[in-house]
Every structure is written in C-alpha cells, then in structure tokens.
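A single protein chain has been omitted; all remaining protein chains appear in their positions.
Residue numbering begins at 1 within each chain, and the chains themselves are lettered A, B and C in the order written.
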Amino acid sequence: MIRQPQQQLFRFNGGVTPEYHKDQSTRVPIGVPPAPTELVIPLHQSIGGTPRPIVSVGERVLCGQRIGEADGDVSAAVHASTSGTVVAIEMRQLPHPSGLSSLCVVLQADGHNDWIACSAFDYEQATAQEIRDYLRDSGVVGLGGAVFPSHLKLNAGHQIGIDTLIINGAECEPYITCDDMLMRERATEIVRGVALMRRVLNAKAVCIGIEDNKPQAIAAMQTAVSESKEDFAVTTVPTRYPAGGAKQLIRVITGIEVPHGRRSVEYGVQCFNVATALAIYQAIALGRPLISRIVTVAGNVSNARNFEVLIGTLMKDIVALCDPLADTDRVIMGGPMMGVELASQDVPVVKATNCILLGSQKIFPPAPPEMPCIRCGECAIACPADLQPLELYWFARAKLFGKAQEYHLFDCIECGCCSYVCPSNIPLVDYYRFAKSEIWAREKEKALADEARERFEFRQFRDEREEHEKVARLAARAAAAAEAKAQSAADLAAASAGGDSGGDDATKALIAAALERARQQGGEIAPKNTGHVSAEQLAEIAQIESRRAEIREQAKPQLPPDS
Amino acid sequence: MTGYFFVVLGAVLVNNVVFVRILGLCPFMGVSKKLETALGMGAATTFVLTMACGSSFVIDRWLLQPNGLEYLRTLSFIVTIAAIVQLTELVIQKVSPLLHQVLGIYLPLITTNCAVLGVPLLNVTLKYNFVESLLFGFGSAVGFSLALILFAAMRERLEGADVPVHFRGTAIAMVTAGLISLAFMGFTGLDKYK
Amino acid sequence: MLEAILVMSLGAVVLGAALGYAAVKFRVEGDPLVEKIDAILPQTQCGQCSYPGCKPYATAIARGEAEINQCPPGGEEGIRKLADLLGREFKPLSAEHGVEKPKAVAVIDEQTCIGCTLCIQACPVDAIVGAAKQMHTIIADQCTGCELCLPPCPVDCITMEVLHETVDTWKWKYPVFPLHPAQVQS
Partner (left out) sequence: MLRVLAALTPGIAAYAWFFGPGVLIQLGLASLTALLAEALMLKLRDRPIWRSVGDGSALVTAWLIALSFPSTGPWWLVVVATLAAILVAKHLYGGLGQNPFNPAMVGFALMIVAYPLMMSRWPGAGAAMDIGQAGALIFGSHSVDTVTMATPLDTLRTAMHGVETKLSVETFLQSRPDLHAAWKWIAAGYLAGGLWLLQQRIISWHMPTAFLVTLIALAGVSSAIDPSAFNGPLFELISGGAMLAAFFIVTDPVSGCTTPRGKLIFATGVALITWIIRHFGGYPDGIAFAVLLMNVAAPLIDMYTQPKVFGLKDDQGSRHD
C-alpha cells in the first residue's frame, strides 16, 4: 500500500516548542571560509569501527583521497579534505564531550586544492555489494547528527524495495539552520540525490518532510521537485520539537512508530537527512567523497551564518569569521537541546558537526539550582518516546540501572524535552546519559568476564587432559619397561626415581642460573636508557650468549618428570 | 454465603494478618525486597496456610477434641505445619528450582512463621467450621500476600530514596510497615457487619 | 496420657512417612545457583577471595560457606548484585581480601623477560603468549588484571598498568546534584 502522505499527517505524543532563533543565521547565504592551512581529520567520525590510516607521514595527498580505510562493514572511510602533505598521524583532541583525544591525520594544505580524478559511479550496473562498498569508501554517513554509515541503510532495502523513502528536512532543533539553507540553495542537487536513493532503494513513494517554519526551503524544494518531474511529495509538518528526529518524522508522515532496537526498513520506511541526500548525489553522480558539510555558527556571535566547511577545519577558525561576542564562555556542538558542550574550540569540524553554538551567561543563563523531583509528571507529558522520565530519573539517580532499564531507559532518544519542561530544573538527560554509559560499560565488562570464564574453563580442561595423558603415557612406559626387563624391574624403577629427582633439581638449578644472569643483565640494561650504545650492545651480546648457554643446557637429555 | 464472604474479606483487609494482627513479620520483612520474590513467597504461604488450616482443623476436631487432648493443640499443630512446610519445600525444589532459590532460607521460615501457627489457633478460638477455617486461612494468606506484594513494590521504589544513612535498609522498612499498619487501622469496625 | 502419646506418635509416623517419600520422589540434583553466582563474579580468577577461582568461590557462596563480600575485583557493585540474587544484606568489601582497584592489565617488560614461562603457567586465562627461552608478551584484551603472574616472575619484569580512559571507554559522569551530595543507596 502506498500512503498518500501529504493528505494525512499523524502526531507523536509529547514534544515542546522552544524559542527557535533560526532567523539569526538565515539572513545571508552559505559562506565559504578561507582555505585553512592545517586540517586535523579524525579517523573515527562515524558510528562503528575506527578506520585505519592508509597514508604515512610526509606523504602528499590529493583532495578527496582516501586517508582512512573503513574497518569492517559498520564503518565509513575518511578522506583528505584538500590537497597537501600529511605532517602527522597522532592523538588530537576530538569534538567530544569528554575532551579526550583520538587518532587524527594532520594535513598541511598546499593551497592548490588538487582533486583526485573523479568519475560518476554507474550504480545501475553495480551489484548491491558494490554499491555498498562504493558508498562506504566514499565516506557517506548520515549528516543529521547520528553519523550512521549510509551504505548500511541504502543497502537494506535493495532487493525487496520499501514503501516510503522519507527525506528529513524538518530540522527541529533551535538555532540550527544548515539543512534549511542547504534546501534553499541546493534544492536541485538534493532532489537528484533523492532520486538516486529512490532507485537504489526501490522505494514506492518519496516524501520530503519539512517543518512549516521554513517556508523558503519548502518553496525551493517544491520548485526543484516539479522541475525534476519526479513524483516526490514535499510535506509540510507542524513545527514541534523533536519532529526532526527520524522516528518522530516517520511517525508524523506515515503513522508508523518504529520501536527501539528495530530498523525502520522492517516497517517499509527509510529515512535520510537532506544533507545526506546531497552527499550521496555528490558521491554517485560526481564521484566526490564526503569532504565538507554545512555548519551553522550561531548563538553568541554578531554575524551568525552557515558555512560550507571542510572536514578537519578547526572550529576556532570558523567561529572567528562570525565575530563572537566578548562574553562567550562555552562552545556547544549541536543545538541547545541535544548538543554537547566541548572543552575548547581547538577541535576540528567533523561529519557530525551540524552546528557550532556559542553560549554566554546571557543566552544560556546558568540553570537555577536543581530542586527535588516532586513527580509532577510534566516530563511524562513532554516525552516524545512515551516514557516516564520521572521514574527513569528516580532510578538513574540512585544508580539502580536494572530498574531504569525496566522502565525502558534505552528507548530514550535524549531529545531533552523532559529537562526543558522540568519545573525543578533537573538535568534529566544527563542522568540518562550517565545511566546508559554505565550500563554499556557493564555490558562490556560482562562480555569480557564471559570470555575470561571460557578461557579459564578451557585451560582447566586442557590441564586435566594433559594430566590424564601424562598418567597414561607413564603407565604405558612403565608397563613396557616391566615387560622388557622383567628380571631387573626393581633396579630400573629405583634408577628412574633417582633420575627424576635429579631432573627436578636440574630444572631448579637452571632457573636459579637464569635468575642470576638476569640480575646481572638488569644491572647492565639499566644504563642503556641513558644512551650508551656500547653498553647496549654488550647487554645484547650477553643476552644472546646466555640464551645459547640455556639452549645448550636444555639440549641435554632430560628424564621425564615423574609424579 | 455472605458470611463466608465476610470471613475472607475480614481476614484480608480488616484483620490483616501482618498489619493488624502483626503476625508473620520475619518473612514479611525478609522477602519483600523484590516484587517477584514477594509473589513467590505469597504463593507459597497461601498454599501452606490453607493446607495448615485444613489439616489442623481435621486434627483438632477429629483427633484432639474427641479424645480430650486439647492441651496438645499447639504441639500437634506445630508438628503438622512443620511437615507440610517440609513437603512444600521438597516439591518446590523439584518443580521450580528458581522459586526455591528465591525463597531460599525463607521457606523453612514459614515453619516457624507465627502467622501459619496463629491462624489455625485463631480458627479454633473463633469456632469456625471446616469451610470457614479453610476460607479464613486462605483469606489470611491472601492478606499476607497482598501486604507482601504492596510492600515489595514500595520497597523497590524506596530503594531509590535518599533515606538518611541511619535509617537505610531494614530501619526504614520497619517505619514504612508501621505507617501501612496505621493506614490499615482505618478498616477497624468494618467486620461488625458480617 | 496414653492417648496423647498414641496420637503424637501416629502423627509422627504418618508425617515422617510422607516426608520420607517426598525426599526420595522429589530429589534434586545439581545446583543451578552456582551458575548464577558465577555469572556475577568478574572471572578474573585471581583467588583474592581465598578460593582457587571464581567458580569455587561461587560454589562456596551457594553452600553458605563464604561471605558475599570477598571479591575485590567485583567491587561494591558485585556485592550488591550478589546480595540481590541471594536476598542477603549488602556488606562492604571485606578488607582482609583486598581493596577495589582501578582496572589494570599486566605488561611484561620485554627487555627484562628471560623467557622462563612461569607466568604463562600462572595465567588462569591463557592471556600470555611465549615459549621457553623466548620473550613473553601479554594479550592486553584478554588480561583480567588478576596479578597472578606477578609473584612467579623471577625477574619482576611484569608490572600492572592502569587502563586509561579513551573515547570508547569514556562514560558520562554522574550529574552534579547540588542539593544532595551524590550518595549510593543501600
């Protein structure tokens, strides 16, 4: 059944309508910042495995050249955003709430911006596997913020086909306008990308959902669709946060609720961000990998604006273009509802960076002190996932994670509606994030423990088996000996026993000798660190000799130990 | 018929074995930490108590009273109940090992559970007939289970409460039980209509 | 008096017979509880609990021979889970069995290692590779941090290195709660 999405819309429960502040950054067109001289490109930019670096320090790379190779299927490649020289592959701070570092490729731009040879990808002739590999190697990921590798979503419906392809242009979070501006300015390319995706996915209907507070984007998309002669529906959805969440948008347009842990394709729906559609167009039709994205810079700046930023550009360089106000005291990646506060602006723009939001005491006044939860239920009314945030909070606060999971903690999409409405100013989402990461850590620990148990049990099993084998071997040998020399059995046994204890002693002596040598070596090795090459060599020689001595000693025939 | 109904209702609510008669507190405090264990304990007690009431009635009416051995009542009841509990434990261990683990040390506690002895003795005092005895036993056990289940659900939530350090655990559970007892006093006087 | 004795002994015989029959009829073998306890234990196999491995400790707990607070690697969290499973009261970690430490892995100083294989024999989870007279190394992913390889090493070349936080292992912190200092509930 093909739905007629433009006729009937559905609603999701909950949601809030915060101040949007979107007009700040939509007054001027998307800007292009001056070419950066140094780019820091983190290898880990998408959900899944961290790509392996495939360039080396000192190597010259071209714009669009792959520098990180996808690690496994759930991963996406990383590319050089401009041409230049790799000056380092090292740990650099990431735009991550932890402020921790991860492996990055540092590129010194040469200013030429030489591209690799690009050619369109003939997806019509390609197999599903080839399309998947191509997109993975083009580094296309969801640009709405979740950075889920797109090839996994595009492949999912390849054979069977899906009912509805939804293109997410809702962009519900305050301040962020990158999708809005993209739709206004590049509607034609987006529509071409959507057409490509539709063919790959074999979708019966296509619906582009845009919130009704973006009339210009809606008009631009409608024009582009009618010009392209495609039968896409441009659906205006009511403005209500978080209508731009994939699950919420699917619900609004099709009425289907995709539960946690299920993929929307199981319900015949697939949802992509408009920027992802453009990236797919560029990858397939132009052969260009994903090396830039639109970033909104807003908040505490005098000239809020959107920029097309090369991945790896440092945030402070972009922010400087917008004249940040003097009282700026924090930088947030993403919007005020779901964004994460960063430790500094000295981090690169990554594929997930849809917005750089500067904050000050004036724009985001410090939250009034947290008051006790009185279970008023406002959060439950606002929750778009129909959860009971107050119960989740109660158990997350007390670190009763099992109970929190019973109350469906992992169905929480961290949209921040509950924190927004809470009259007691409780940072509810922080508690859920805390509880979730604790639970994940525990699950990881549990998996490790299970592995350790397996290995331990196998070791025990092996020890036992060896014990049995040894006993059997000895028994066999003893029997053989008894048969061969029946008359002097007693003598032999005595000799054997004597030999055994001798062997034991020998082993102990060996270890003692090695110990002695090692002590001496320890003394010799120590100065090595101070740079005495000769001493190092001496030590090496001594080691080799001692090993030889050991081998010689070991080469002597040893009697089997007896039990 | 309504008489029977009021026997059960009275035993469940008005004279709730835990909150009003204050019997069977050890398992009540011990097994009410989790809802599922509470359910198991409630089920086990319901079974044992109903059986105990039936069998003790039989023993009292047809063994002790005809022979003028009322003075052996307590003794023989204890023996009978102990045996029934043992039987229950063996059966549960076989049939549902999980329930057995969960009830663990509490199943033997039923043996010395004052509720299980007290209710049959009350039966005698109240001069109930066989059916009434069974119903009274059943009702008391249902009241016990109800108390246990409600209390367990409360305790599961209380576990997250920011209780002052010295009152954590059993202390606050006792306070809570006391307050529930206070609430159940509201039913006082209801049973005069039977 | 005679009747009383008769009645009581009759009761004893009947009930005793019933119990005896049930004990045979409903006999249970094996103890699934041990498995459940073992699943909670951290499987470091470190022996700090004074039992030779996690499984023996689990068995001892199930039999009621051991306390639930003897496992330092499991920490408070582990004790809490055991207390939940067994319906016992939570107890703080017993000091005589050790203290809770941050997770660490053993690292062999490859310069000093003499290749004696003693640590390989000591490792309960086969996380050390190497052969006689060859340098040994520890597979960090498989190391449980039990420290059992430390004492046998004749040259003390094994050290425990605390695992540092990475982006992958980073956890959201407990939110600041100005009204009440963060408290763990019992």
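What we mean here is this: contacts are C-beta pairs under 8 Å (C-beta built on N, C-alpha and C of every residue); 3 or more make two chains touch, one makes a residue touch a chain.
Since this is a predicted model, take the numbers as computed values, not measurements.
Peer 1: Which listed residue, A:R199, A:H260 or A:R462, touches the chain dropped from view?
Peer 2: A:H260
Peer 1: Going by the contact rule already stated, which one of A:G169, A:P384 or A:P427 would touch the omitted chain in the full complex?
Peer 2: A:P384
Peer 1: Under the stated touch rule, tell me which residues of chain A contact the chain that is not displayed.
Peer 2: 12-13, 160, 163, 247, 251, 255-260, 262, 265-268, 369, 371-377, 380, 384-388, 390-391, 407-408, 411
Peer 1: Hey, which chain B residues sit against the chain that's not shown?
Peer 2: Contact residues on chain B toward the absent chain are 35, 149-151, 153-154, 156-158, 161-164, 167, 172, 175-176, 179-180, 182-190, 193.
Rule of thumb we're sticking to: only the chains that are shown with their structure count from here on.
Peer 1: Check B-C against A-B and say which one is joined by more contacting C-beta pairs.
Peer 2: Result of the comparison of B-C and A-B: B-C.
Peer 1: Let me have the rounded angstrom distance from the C-alpha centre of chain B over to the C-alpha centre of chain C, please.
Peer 2: Centre-to-centre distance between chain B and chain C: 37 Å.
Peer 1: Suppose each chain is reduced to the average of its Cα coordinates; what separation in Å results between chain A and chain B?
Peer 2: 55
Peer 1: Residues touching two or more other chains, restricted to chain A: which are they?
Peer 2: As it turns out, chain A has residues touching two or more other chains at 397-398, 400.
Peer 1: Where does chain C touch two or more other chains at once, residue-wise?
Peer 2: 185 - these are the residues of chain C that touch more than one other chain.
Peer 1: Using the touch definition from the top, list the residues of chain C that touch chain B in their complex.
Peer 2: 3-4, 7-8, 11-12, 15-16, 18-19, 22-23, 25-28, 32-33, 36, 84, 86-87, 89, 180, 183, 185-186
Peer 1: Which chain B residues qualify as touching chain C in the complex?
Peer 2: Touch residues, chain B against chain C: 30-31, 33-34, 37, 59, 63-64, 67-69, 72, 75-76, 79-80, 83, 86-87, 90-91, 93-95, 97-98, 101-102, 104-106, 159-163, 168-169.
Peer 1: Give every residue of chain B touching chain A within the complex, in rising order.
Peer 2: 156-157, 159-162
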